[in-house]
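Please see the structure below; I have some questions.
Here the complex is missing one protein chain, while the rest keep their positions.
And then chain A:
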Amino acid sequence: MAYSVNICQMDSESDFENLGESEPGQDSFQLVAEPAVSTQRCPQTLQMDVFRECTRINTEQLPLTASGHMRDETLDREQMNSLQRHRWSAATLKVLASMPSRTAGINSAAVIPRHARNLSRLHQHQTCQDSSQPSRPMQEDFVQANIEEELSNEENKKEQLVSILRGLSVSEGMSKLRASPLSLADKMEVRQLAFSDVAESSLIRNIPCYSRLSMSVSRTWHHCLFSCLPVLTSLQLWHSPIKRLSGRFGTGVLSYFLFLRTLLLFNLLLFVINGLFLVFPQAVNPPPRPHDSDLNNFTGLELLTGTGYLSQSVMFYGYYTNTILKNCRAVNSTAAESPDLPVCDSNKPQKVLYSIPAAYFFTIAIAFFTICIILVYSISKAFGRGFQVLKSNGNLAVKVFCSWDFKVSKKTSVRLQSEKISTQLKELLSEMFHGENKKSCMQRLCRLMVQLVAWAACLATIFLSAMAVHYLSEDAIKSSPLKETELLLLAAVVSGINLLLPGLFNLCAWVENYDSPSVLVYVSIFRNLLLKVTIVGVLCFRWLGRIAVEPKRYGLQCWETFVGQELYRLLLMDFIFTVLYTFFGEFLWRLFTKQVLKRNRMPVFDIARNVLELIYGQTLTWFGVLFAPLLPAVQIIKLFVLFYMKKSGAELSGIEEALEGQSDDNIFHFSFVLPLISWRCRVCHLHNLDSGQQWAQELENAHPILSWLSRAYNSLLENPLFLFLAPGVFLMVIYFHTQVIDGQRRIISRLEKQIENEGKDKQFLITNLQAIHERSGLVSP
């Protein structure tokens, strides 16, 4: 059959051309000619409607007779397509529909009978219309047989699944069954078939009643287990408010509130660990009171500043004993030091009840380590999800398939979402097809100048604010003793800067008028981050560089308490300013613009800024935990109130989502920067602990086994190489993975080419087989 070779070459003569020419009159043959003609044009598509609409036809290469025949038709395009689609014979269409690529997934067996039924109906309809003489009864039987065949196919597939499941263990089989796309009724049937045999056979074997008893016991235990696990997951804080928010605002804004909840849980963990191991033992065994304390006058200001009464409570570490809590005191110690304890007998060894410094070291280390592990794990998972191995040449398909957020249920939000998607699609399309705006040189230069000016302004403001904080702190330090109101001033200034400068950055970004929203997001995040990092850096210098070094100069007995108090003040001021801003800034401003200015512009929920504020607060908490163990409790209260405030603020002011492409992955990417800083500070701080040696020595005396610990501690802190080793290892791992990914990309592009070739082969084979069948007249069309 010579034509089979040439069929796919577009410029070749073929017998089909002649066929079309020689027998124009017969209706039945017209039915045959259509698909034959289609094969000549372009073998790239099997389905003619697609082929037409997508205008991939190389019309100039059409053989004239066939194309003339085609072009003369005045039928509507869609009608033509639907007709042509069913020009394929029933057998061909059946084969096409049952191709493995179209029936992937067990349940798609249900698709086939439906399609075959539709096909049979349409085919009958069509043959009624044509006045040709296909043998209708024969066709009907044929199609009916097909349907029955497909139904039995479905049964076969179920049996296949059952046999697969029997081969696996029960738990594996159940998870596989759960993840299979069958309907629930089918799943129950399969489960019955697959697992009941196991149960039945075991029942038959174990006749004696003691084993039956054990089986019923195990069954009740499984019931209990199933009912216990949901209880744990039902401890979902704020489930219904978050659901309402997701229904209204979608994924971006929701991620902020989910992040807030995650931070709350971290703080809760920290609080519980600290509370159990540090606060509680110390509260139970209070140290002797120093003589020069002025605890009697408790003013309200002390809640804000953290001085006075609070400084001698479990709130700050100055209160905590630096020694080990013993149950008896040493022989030569005076009664004044520890009046309640009996004198130790020198023959009996001194029992160490509880070592506060050791507890401090261990709890901090364990808490931070756990949180670090959790953070790194979630970041790497998020990174892995977001990282694309395959470079795509555009993201229109992704946008169309994945951008609809099914959580949104409010009608106005649905409409907003549709509008957003529509604008995005239109923008992407116009960008793609009309090219980028050819800006003149002058315009581009102008743009560049504006951006440079904006960047300079932002950096200058950051620098100035850092200098301001620095000078204020130096001023406050010089005038010792430190007055309480001055302490508050510093905290207020820092919070004010954190609140106002991001607004300035937004203004700069609006002036700069960036093209793509993702660049805008990254720029604004970078600026906000830089601001926070410089402020935190200046404050760290103040605490560790100045106050820790010479505490006596500032009249402080315990510099750790002072730093703890500073952090407490910062946290509180931050909270107060946020409350004021949310109320006055957002709510009242919106009222003002609506009533007075009569503009209906929706205020916008700046996710990046809010998230960075959360991260900043959390950094302060993590840093402050070293100095004030109850600081997580303050943070918990603050987060709790913040949730309800932001939620009501969002709902009342009717905001819409600000930044696009914002998922919680991005947030986590940046969230590890600030904790990293606090981790470094912590290590520095531990290094500065001069009392560290002392308690380690005491501990070693009491428990010689722990000498390895003190050795490890010393070597860890004194050897700075360790600090560089860990990042070095990380970098090497990352490099290795990027190399692996490069190799995978190359393989993927080769495989794609291969799939394309296979697709061409498939079309070639099907069209040839169809042609052969029709030629030999075995199957009437």
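Just so we're on the same page, a contact is a pair of C-beta atoms (placed from the backbone, for glycine too) under 8 Å apart; a residue touches a chain by one contact, two chains touch by 3 or more; residues count from 1.
Criterion: contacts and distances are computed from a predicted model.
Of the names listed as "AP complex subunit beta", "pantothenate kinase", "EF-hand domain-containing protein" or "Sodium/hydrogen exchanger", the one that matches the UniProt record for the absent chain is "EF-hand domain-containing protein". Within the complete assembly, A:K411 is the residue of A:K411, A:K478 or A:R746 that touches the hidden chain. Contact with the chain that does not appear here is found for just one residue of A:T262, A:N285, A:T370 or A:S403, A:S403. Among A:R102, A:R444 or A:H737, only A:R102 touches the chain that is left out of the view. Although one chain is hidden here, its contacts on chain A can still be listed: residues 44-47, 49-51, 53-55, 97, 101-105, 108, 111, 114-115, 174, 177-179, 181, 183-185, 187-188, 191, 223, 226-227, 230, 233-234, 243, 246-247, 251, 382, 385-386, 388, 390, 392-398, 400-407, 409-411, 414-415, 418-419, 421-422, 425-426, 429, 432-433, 663, 665, 752, 755-756, 758-760, 762-763.
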